Structure formats: structure tokens, C-alpha cells
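With one protein chain withheld, the remaining protein chains of the complex are depicted in position.
Naming follows writing order (A and B), and every chain is counted from residue 1.
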Amino acid sequence: MTLSICLTVNGVRKDVMLDDPRVTLLDLLRERLDLTGTKKGCDRGQCGACTVLVDGRRINACLALAVSLDGADVLTIEGLADGDRLDPVQAAFIAHDGFQCGFCTPGQIMSAVGLIREGEAGSDPERIREGMSGNLCRCGAYAGIVEAVLDAQRLANEERRVA
Amino acid sequence: MLDIIPFPAAPHVRLGSSSGQPLTRRDGLLKVTGAATYAADNHPAGMLHAVVAVSTIARGRVTSLDVAAAKAHPGVVEVITPANRPPLAMDPDGKHGLFGFRFEALQNERVRYAKQPIAVVVAETLEAATEGARLLAPTYEVEPARIGFENGERYDPPTVGIGSPADFDRGDLAAGLGAATHLIETEYETPAQYHNAMEPHAIVAEWDGDRLTIDTPNQAILMARAGFAAFFGIPAENVLLRSPFLGGGFGSKAILAGPQILCILAARMLGRPVKLVLPRDQMFGPVGHRGATQQHLRLGLDAVGRLTALEHRAVAMTSSFDEFIEPAANASHNLYASPAISTRHSAVRADIGTPGPMRAPGEATGSAALECAMDEAALACGIDPLEMRLRNYAETDPATGRAFSAKALRECYAQGAERFGWAGRPLAPRQMRDDSGLLVGWGMGSALFPAPMFQAEARATLRSDGTALVETAAADMGQGAWTALAQIAADGLGLDIDKVEFRAGSSELPDGGIAGGSGHTATAGSALHSAGTDVIGKLAEIAANDPDSPLFGAGNAGVEARGGRLYHGADETRSESYSDILARAGLQTLEGNGKGGRDPANAEARAMFSHGAVFAEVKVDPDLGQVRVTRLVGAFAAGRIINPRLARSQLYGGMIWGLSFALHEEALHDRRTGRPMNADLAGYHVPVHADIPVMEALLVDEDDPYVNALGIKGVGEIGITGTVGAIANAIWHATGIRAHRFPIRIEDLTE
Partner (left out) sequence: MNLFDYVRPASVAEAVVAASEPGAAYLAAGTNLLDLMKGGALRPSRLVDVSRLPGLDRIEMLADGGVRIGAMVRNADLARDPAFATAYPAVAEALLSGASPQLRNTATVGGNLMQRTRCAYFYDTASACNRREPGAGCDALAGENRTHAVLGWSDACIATNPSDFCVPLVAFDAVVEIEGPSGRRDVPLEDFHLLPGTAPEHESVLAAGELITGLRLSPEAADFRAHARYLKLRERTSFAFALVSAAAALRIEGGTIRSARLALGGVAAKPWRARAAEALLVGATPTVESFALAADVALAEAMPSGDNAFKIELAKRVVKRAFLLATAGTPRRMPALPASAFSSDTGVLSHA
């Protein structure tokens, strides 16, 4: 059975013919659309490495069937920067050393972007920790990540005030 | 055997402007944009997907596999079993080389632990290969599994860890114990833990005739290249192994494992590139783990709390068919002064995968027990735990009597205690509560880790445009090799770091040694630095012999290299840029080479360790027993710090591993079947963001003139040591309950 779906991925419309209904959004991105920035750490929604934004919300791409997302708007790590201009979250991760091996990093960053958009953590480190708890980091870069999210959040607030 | 260039013991090599700078990661941009390429991100044209089928029993034989069912699944291309598996040039059970472990590559139907590979299914898609592996529906001839310390076969191993003696004695233990005023006898148990790097083991293999290209994360690239080549009977030069980024390693990616060999076999058999990525549950079997231990300690103390004897016995669990004996008791060799030290290891064989080195092997488990025992001793003697450690401060290495190359542990204690606010801590437990009624406890532990060096080579090439290329097959598994090694290389070359192109992570490059043992920066860094000084030496010679150069005749006065220029050693006004020297000599490039290794004389004369002190605050719900670590302060002295930002991150990581050891990690193997029942990241807990407190890692100055010419030790593993004990001791201080097994669980604190 062949299923035809249409997704917008990083702003680009993609018509995808799926020969297999089992393909998850994560495997679609990685194995069929050559977008390997999104990582597979557990494939079971337990680590957050595959976090992407779907219709503006952070989700685990490993637990979403691609076919069921027909029409969705997907943002991955590859689509976050504006050309050469990094998203403030990306820049803050570098500045605060919010990663070591880098494998969980795309998921951490997309999760942080989602958290900031949700707008509930504010500048409370405890709420940021809780709000980022769906993303494991085995290297233990947690301290830098919280600082990075705080920093990016501050920037986002400033931009909002200016706008 | 490589010949080692002996470094002068002193004075230090003066490092330039890059080392010591808290630069951000040079690979940061790639990592935050998703452009960093990990092994599983490769997708050569025509690639197939392989999935390993693993055993569900721990001991016995596979009696049937439904190969037909798997092959009938749409998209499945081939099923590899012992029946059709092509031959290998070497026996997987042969234990080849220093880090050679026995592994399973379908050499027979035997099953020796749960989640052992028993077949490989290759398919056009990942979905098809995954389902194909499930459809194999193996049947078995089952033998009873031997699981746990009580059921396994006990034996005395000749060596522990990587070739260390199993037993050690110094001084008269019986006399020491006999002379003691206080005798502490205590036991601690640590569970099986699995590395669980965020990146599961992965490999993409592609053959071109008898040439092999593999993308796989690896901590010892040239060593692995030789291993892969040997198993496939081809010259090492025919293998290109690329490992630019490891998504974490922690020891498990230093060792050749069965699934890698099977993927390469599949690629050769089918004449197409093949990718194999272990699903998370298969990380709990064929790729090593930290073996469980049972430890028994006896501490004799005099009336004022000085050790009269220190005895540390460890039983470590290993597999039925191979050994890695967690050298836990050796953690008692080098930290505290005692007239008598005695350590013993024995082992138990169980039907589990073979353990291996996992971040601070031996030190982590042994330090956990030792630091708790020292707290028990402090309690018995009625003295503060920090004072207890100071009274037993070792001025020379307790195991050998040798002088330390450098030891700033006293400063670590002082700075850590000051920053934490240790003074005024009540001696008795259950004395502190916070505003909401939670019990508060403070604990500390000493941290220690060896400062080894291995062997590495590097090449530095100056280019006519004033830039340089430096190369070594170093591995960056998150510790920051891409950055810290480039900083060292830049200083060796007297160049600004932005003029240095650094290539690493590929077997085409000079051997960068092993990223392990906390010795990679020291070893590969030494090689890079010496490659730099080698090429600068050649450049200086050209200039000094060139009558047109301002440096002509510099001779004995020598030259100094900095900022891309050579300066006359006696006259600063005489200088010339590298590119001008090369241009006049008609050279496009100039190459130098270097090696890294330890001066054998220093290695013989000195004991070399990094040291530290960790202070922890925990809060414990007095009724519910839930624990939260609220503060962690570590102070570490590890020689010269090349990049404080990255060093601090590594120390944080180690401390978080310590927290994880103390409170979270434990693999639960079903006691009947031996199957790991929490082989995922929901059941096998590692800390989440909300578990991690405010942390600090203080970098204590330490000038070590002996460890190597650059004065570098390592910081990758020491953070775990000390932290486990600090947290357990803080929990005791909060609750009055001394837990004797790890991880410490809610029921330990409520029953």
C-alpha cells in the first residue's frame, strides 16, 4: 500500500510517497529526507533526542507515525537558524557550553525553543529544569543548558519588548 | 612498540596564548545546527539496513530460526545466521590484543547471555529489517541461567581491570588491625550499570574490492582499524575508519564489538553498503557494562582517627566466558596514608555479557565504598569527615612510597569546603531541616584518578600562507578534543588558533592513541605540541641559515615562535613571518612530526594522580524518603587546564555520573532468565534536568613538572569519584541511615 502525504519541513513543502505505513516521522526525516540532524537515542519517547516542532509544538518524532501527520508543519534543527544567523537558543548553547558530545543537542535545542514558545518557565531555573526534563543528556551538560535557556529566554523577552 | 620521545622533566614547556583560554567549542556551530555527522547519519547510495536479532535466554543454544518467515517479509534481502555466515580471518573467541574481548559474530549457536546477537537481518528499509528480525522467532535449548552473586561460579582472577594484579599488600595488616583503637568493618554493594551513551553504537560499512570504509564512533581509531582489518584478513591500510564525532563513549566505544563485525560482514556478503544501529535495548548486552561488585572493608584507626590498617576486598561479577574484573579495591591504594594496606579481588562468573571499562572503572565503585567507610570511621572517632581525611592525608603514595608528581588535594579540600560552607556542620545526623521540613544533610568525599599517558603521533604542516594543518586521529566523544587539542597545537606552532586547521577523527591520520583513561589530552596533546615544535625547529634552521633572513645566524641564541613569526632569541627586533621564510626557501609547505608518551624515568620515580574533593548537600523527605541533591561543589587539581570552560563541563559530567551512581543507575536482570528487565531509558534511570542541582567545579591551580612536558593531567573521570560517597554521606547526615547498596532507594530510607 502506498500512502501519499504532504508535509512542510523547514518551510519547504514536501510531497512524500510512503511505501510503508510504519515509518515514523523520525525515520522519515533521517532515512528518507536526508535530514539527519534530528537524532535517535531511544526510539521510544524516553530520551528526547528526536525532539522537533510539529505545528509549533515540541514532540518526540520517534513516536509519531509520519502518515498520521499529513499536512503538518515540521521544524527541525536544520531549519532553526535564519541563514547564517543562529537562533538565540543555538548561540546560547555554544556560549554556555550546553553540550559535550552533541548527540542530544538538536533535541535539547528544539525542546528549549518549544519551552520558550510555551512561555511558562519564565526566568525560574527550576521551571526550566522541569520543562527540559524530557531531554536526557548523558554527558551531563545540564547546568550549561539551563543557563543557555535562561539567556535565550531573556533575549526573546527583550525582542518582544522592542517589537 | 613505538619509541617514545622522552620529554625533559623540567622546566615546563611554556605554552602560548591559546592554552588556558576558555574558548567555546570549535565544533559548536556544527553541533547546534545538526550538521555534525555522527556514524548513523551516513547514507551511502544503495545502502541497506541491518538489524541484529538477539537472544531472549541467557544460557543455552539456538535450535531454530524461522529464516523463511523473515525472508518472506517485504523488503528483507538476507538473513545471516551461523549456517550461512561467511568466515572471518580470526576467531571472535580468540581475545586478540590488549583490549581484546571475546564477542559473538555468529560463530556458533551457543548463547551465553541475554541480548546476545544470534542473527542479522538485512533489508531495503529499517522497518523491514526490524520486523524481519522479530519474525525469526528463535527456539532454544535452554540451560538454567546463573544470575547474581549467589548463583554464579566464584573464582580467583589472576588480574583485574586491564592487567593489574588482583592482590596487593603493603605493611602488616594483622598488626595494623591489632593496634587499632577503633575497628570499622563494613560492606557495600554496587549494581550492574550500562554506559548508555546517548548515541547507540552504530556503523555504516562499505566495501570496494578489498578496501573497507567504515563510519563508526570509536575511542581508539588506529587500534580499531587494525582490529577490523585483522578480522577481515586485509591490511590495516585498506581500512578507512571515520569517527569525527562520538555521541558519547564512556569506555564502551573503545572495544571492538560483535555487531560492528556483523555489519561489515553483511556489507561484504551483499556487495552493498550496510548500516547497523543498535536499538536502545541492545545496549544492555553486547557492548559492555560496569560489573556489579560486593565490597568488604576493614579500617583500623587509632584514638585520633589515623588509619592503622586499610583492608579492601572486592568481589566483581564477570561473564561466563571472559573477564573484566572491576578493580574496585584498588581505589584504596593511593588516597589515604596507612601503615598497612591490603586489597584482594575475587570474581563471580554469571550468564551476562562481559563487563568492560566504564567511566572510572574500579575507581568509581571502589571510591563509593571507601568514601562511605571513611565517613563511618569519622563517626566512630567522633571527628568531622573532612578532618578525618586531613588526618589521613598521604604525603607520598601509600601504595609505593613514591613522591607524587604534584598533589594539591589539601587546597582542594580547603577551597571546596570554603565555597560550600562546610564549616559549622553538625557532627550528628538529622540535625538540619529546611523551611519546608525536609531533612538536610551535608557530606563529602575525596576524589582521585590516575594521570596516565598512552602513545600518540601527530603531524604539523606549515603552509606558505602562514596557516598550518595539524593532524592526529584523536577522538572527540564530548570531552572537547576538537578544541583543546587545537589550542595545544596552536601553541606548539606559535600560531593563533584561527590559523590552525585541525584534522582528527579519521584513520588516515597519525595515530592519536586512545580517548580513555583520562589520558587523551595529555597524550595526543603532547604529540601535537611536539609536532609543532618539530616543524618550527626546521623553520628556524632554514631562517638561521639564510643570509637574507633577519634571523640569520641566530644559532645558539635560538628563536621564539609566536603569532606566526619567529623572533631572535637575543634581539626582539629581529623577526620574520613564517610565510616569508617559506617563500624565500621556495617551500609551499614544511612538515614536522611528534610523538606523545611519558618519560619513563618520571613514570618510575613519581606517582601521578589528579585529586579533588566533592561536597554535597541533599534534601530528604523525612516521611517519603525521596532524595534530591540540592548542591554539589567539587574542587579539583589536575595539573594545567587547557580550556577551563570545557574542563569544568567534563567535571560536571563526572559529578552527574556520581549522582546517577548514588541514586539512579541499576540494571535489573531477571533472576531466573537473566534478561535485563529495564533495558530502556524509562526503566534504567539516568538523571534528568530536574535532578541536577546547582553545581560548581572549582579548578585548583596545580603545577605538575613531572607528569608530562605540558603539565597536563585529565579531568574526564575524576568527577565521579568522591561524588558517590559525598552524596551517600550527605544522605546519612540528613537521615541517620547508612545505605549499604547503590543506588540508594526510597525503601532504604523509609523502612
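Keep this in mind: contacts are C-beta pairs under 8 Å (C-beta built on N, C-alpha and C of every residue); 3 or more make two chains touch, one makes a residue touch a chain.
Please read these numbers as outputs of a predicted model, since none were measured by experiment.
Name every shown chain in contact with the chain that has been left out of the document.
A, B
Quick one: which of A:G41, A:G79 or A:G134 touches the chain that's been left out?
If we include the chain that is not displayed, A:G134 is the one touching it.
Check each of A:A64, A:I77, A:A91 or A:C104 against the chain that is not shown and name the one that touches it.
Candidates A:A64, A:I77, A:A91 or A:C104; residue touching the omitted chain: A:A64.
Identify the residue among B:G46, B:G233 or B:G421 that touches the chain left out of the display.
Going through B:G46, B:G233 or B:G421 one by one, B:G421 is the residue touching the chain not shown.
Specify the residue from the set B:R675, B:K713 or B:R738 that touches the hidden chain.
B:R675
Touching residues of chain A against the unshown chain: what are they?
Residues 1, 3, 20-22, 24, 43-45, 48, 51, 54, 57-60, 63-65, 67-68, 111, 114-115, 118, 120, 124-127, 129-131, 133-135 of chain A touch the chain that is not shown.
Where does chain B touch the missing chain, residue by residue?
Where chain B meets the chain not shown: residues 56-57, 74, 127, 130-131, 134, 419-421, 434-436, 438, 619, 621, 623-626, 628, 630-631, 664, 668, 670-673, 675, 677-678, 682-683, 685, 687-691, 693-694, 696, 745-747, 750-751.
In this section, only the chains that are shown with their structure count from here on.
Once bound in the complex, which stretches of chain B touch chain A?
Counting only chain B, the residues touching chain A are 24-25, 27-38, 40-41, 43, 49, 75, 125-128, 131, 196-200, 245-250, 277, 279-280, 476-480, 645-646, 648-650, 652-657, 680-682, 686-690, 692, 694-695.
Under the touch definition given earlier, write down the residues of chain A that touch chain B in their complex.
Residues 20, 22-23, 27, 30-31, 34-44, 46-47, 49, 76-78, 80-81, 86, 90-91, 93-95, 97, 99-106, 109, 126, 128-130, 132-146 of chain A touch chain B in their complex.
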